[in-house]
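Please read the structure below before turning to the comments.
Shown here: the complex without one of its protein chains, the others still in place.
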């Protein structure tokens, strides 16, 4: 094994600080600086003092101790870690994007509004929905908006519905979002093929049901082919169907959530539409809705006046729930997604989906044949963009867990898959290669998994101490949570 | 020791290539593509086929296996490896800089001409010269231009001078440039303090002497304080004095070459003025001259018409030697230097010099006290921006060479000093910290040197196999030159 | 087929063969035919160059700060972003990483986020800062929910003068759990909290009292100690909303009893970008009763299992949705990590002196404008008699409208402030004006001059 992550013994900025050292400088032009009343005045500001060369070097070094898509395969299931086009970064850094203010007069931001309007149309087309709100900053934020729309809808039509049904394989955000919006969460089990147990769903749905939240393909990477039946159950009960768009990369351009009967659809632009994850954000989680939910969408709606060729902001929406976030959402992220969509075009999106699914099936077939791993649910069915491998056989045989396997993968220069999710699969390793990985990298990954399985038998103890090639060895995360140290300020106080 | 450079087992782009894979794409608009006559037509083009994600990942990985100023201390003597402001990169990437063509009508590039004009004025002020030619692409290129100006001057005044005198401590480019310009090189020895042996100079100068090339501070980092005498010797003999500006960072703002009597002065913008070295280039090596050499400068001269507030290109220079490079030199580099100079201002430049010299003296005093190292020439005199340490005592004692020390330093996360230069110092380690290094980094460097000296005594064999923390271990450079493999094409042929 | 972002397009056949299937369609056989899309109604792929052409054309319709001076603030601010800060966040290792679930391979990000938490902690004066929320507004929403979790109460008090957008988001966040949001009166002359009114509304069901300092309308609140006191005596949590730049000069909430702090981190190293990405600051006192109720990610100092090295990792994850699901402290998953890194790099670059300079230039500019504009007949500033940071309310008292005023300014290539007429009709014809170091003195003088001409009716 020859991969090795960079390692710098890099202190914290506070430890690098010197008692006097010049950082940013500006030359004041106005000489008269108002005197701040003593009561309001700050006395001490303990920020570190570094020169610019030190700051740059510090963060360059830190960056090298971090793994991104540009470092290697990042098969983190459910996260769609695909290549983020560098061009989109340049586009969103244009001064016409960066240096505009959300409160500018609409006449001075027609370009920005046009992009938002066009992006909305494109997402509506991809999702098969009527209109799309671009405000949410992430998928979970979109879910919350979705749930608030559900609330507003039933309130408006005078129905008191208090429950949201969610499959047990769903992502944690679904449960949390429904709860935040004030719904009681009703969990239904998956069936033996890993999909929605339609009978259980039927049993769970009642006139208390406000909505069913579904990820399709689901978190096992399996398409919920009984979706028509599912939609009927919900709609017949007067409830709504919510689409968690985290897995759109498995079907985009091949089918549309709106066509399947979903009433509310969120998109994860930082997954499907290739805006970078940024180490956790910023993302964007636009929410599309069918006609009947349109009135409740947040303000403003961006409208286009064809006659005047002008875009304008429509705040006159009496049923709107108001705002879900300030301003227009993560605009610079939206610009990236817009540019990505233009560069992909209709054919490119379809191709992306097809190859993402092909890559996933390719890996699935190779990996599930390695003794020690198995695919639990419906292994013969094609998966979509991802699949979940269980390392339970390996664990049973060698004591090596999914987590150990994941940690060991880091030593091969790969990021690890998502593990222990979804919870319905024991020793789950959730693997999503995306369409931007070359076959060679997939093959190397398969080899690594083979080697690890062998190693688990040969020398499980070493394996359990992995990783060895990362900048630090295995971290004691449990202890770190027991008495958390969350800032330098706290650390210094405790040290004293 | 905890530093470790990243390591990726990264194939060559040709090895990454797939038989079919899509790279860059453009959508042709003109349908009619002219038919190329068969005789002219290319049949096979063996470029690798990679997708964009692969290209980005490949070069990101390679970059991590490279050491730059942003990685750590880079005390490479004579090279002035200082922090390169990121702002200058942004400025030079503006479309008004990147997307202008050198043959544009002068009325459409007034901004570019203004920058060149102003930069020229600034350099003239710093160098104490009359006018400056910005064309040369590097220091050595500037030297060549300087020597050609010397030639043109003597030709013009009807003197036949064939020799250029150079001190033995000078940089290789001085000798080579003089030779390329057709001069015979006369080498004079340094005196016991490491400076020009004035008597030897006097003896070497004659009516055959065209010029004396001098680096001041010289490559030992010592200021040639007898410069007045030196200048007289040359000028009395009717010869010219040439200033190699590689070491300007040691005196900038404290004294000016023109004032000392230099007739021709080159500047290394990629050293003194912080434009990045780019792994070897692009740089810029402007050449300033005193009044008497002005007529010979390359065309065009950029002139400013105050009345019309217009910049124009003066090609009407009958005595000009013509061009030394196409167009206006490395313009984008010049823009960076211009911005750097604006941000430093008069006070900043002086401060830079003072701290560069302070840092060098600080290191010198600390390092020469480590047993095994010594400063050969005039150790008690203050050095300027750099100094040369000799590891000869260490070698004598332990067999460990300057090269071994240099290689071992890599393991500490430092770049190595320049070694075996200048040739007048045995086991030379030429150290230039620059003003952009924090004291902490200097102290760490001193510690590393101490540790290495100890290690040389304790375990010289291990040390001689260093480095261990770089992406590869010590390379067999001798063998690589014996039967050089210079391209994939050649490699493939040989492999067959 | 054959997009440059999709390496395996040309290997379809080969890979399908290894899978023993004929066509890629077979992989989609589980999608019921009736739901299959033939093709999306989108344009064919544009090249990178065509995309740039298109964007340049569309975006040329925007006017931007730098091209013209724009005097807008109100929760999103123009500040100079040093080039190296952008460079740092453009490093692919940060930019293209996911949430640092694999801490051993993500030390760089984790340390940078820990530094963000630490730097903001110093700035606001509390020890616990999370690794970011979406924006100020959603951070406020989460703060309200957290105050409910901590106190078990369901009423939340906010000042009258608050950004309506923020107020609306708060409302939506409170909607689900049925939390009521009520207003605290502010003195119409000074903007200061009406302490009597606060005393009145502060009952046993109040979970949190929220103030903004500086306020949405630019003035500072002087009675912070009293408010803190009243709040705590009522058993409620005291929450303060901030513009972090102002804290270079003004007393931090941690020093006057705030239990939680929220705010907008965008001015720390991020351009406005039409309002996003933004950076929700969220902090609380170091009290485990509070910390355990924090929403969002927390990065903690750790060590390796072998005990040899300091390291960083996410901590207290059991609060989060991926573990606790519907009982999580929040649904937030993706946050604004990269903006937090930008903020860290920005704060580390500025240092205390740099940040103070930024803040005081901004303040000096705004005060200069305030004074000069107030001298113009028909204009009145500031609307509130209190100390201001870098924003203030300008009122027009000559009968004309601010809309007209701003339109005329635009003709002079100046973008005026944010018109407040619909948000706070009681302020009359007024707008919120902001200045920072991105404005040169010339910009300010041009504004004053143009305003003068407009008011004289010369425009």
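In this document, chain identifiers A, B and C correspond to the written order of the chains, with residue numbering beginning at 1 in each.
Assume a residue touches a chain if its C-beta (ideal position, glycine included) is under 8 Å from a C-beta of that chain, and two chains touch if they have at least 3 such contacts.
Being a predicted model, the structure only gives us computed values, none of them experimental.
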*Contact list for the unshown chain, restricted to visible chains*: A, B, C
*Pick from B:235, B:396 or B:439: which residue touches the chain that isn't shown?*
B:439
*When the complex is taken as a whole, what residues of chain A touch the one chain not shown?*
2, 18-27, 50-54, 56, 60, 85-87, 89-90
*Can you name the residues of chain C that touch the chain not displayed here?*
47-49, 53, 56, 66, 80, 82-83, 87, 90-92, 349, 437-438, 440
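Operating definition for what follows: only the chains that are shown with their structure count from here on.
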_When I count C-beta pairs in contact, which pair ends up with more: B-C or A-C?_
A-C
*Among the chains, which is located farthest from chain A on the basis of C-alpha centroids?*
B
*Can you give the whole-Å distance between the Cα centres of chain B and chain C?*
45
*Please work out the Cα centroid separation of chain A and chain C, and write it as a whole number of Å.*
20
*Which chain C residues reach two or more other chains?*
2-3, 5-7, 9, 11, 45-47, 50, 82, 84, 86-87, 92-93
_Shared interface positions of chain B, touching two or more other chains_ = 18, 21, 51-54, 56, 60, 85-86
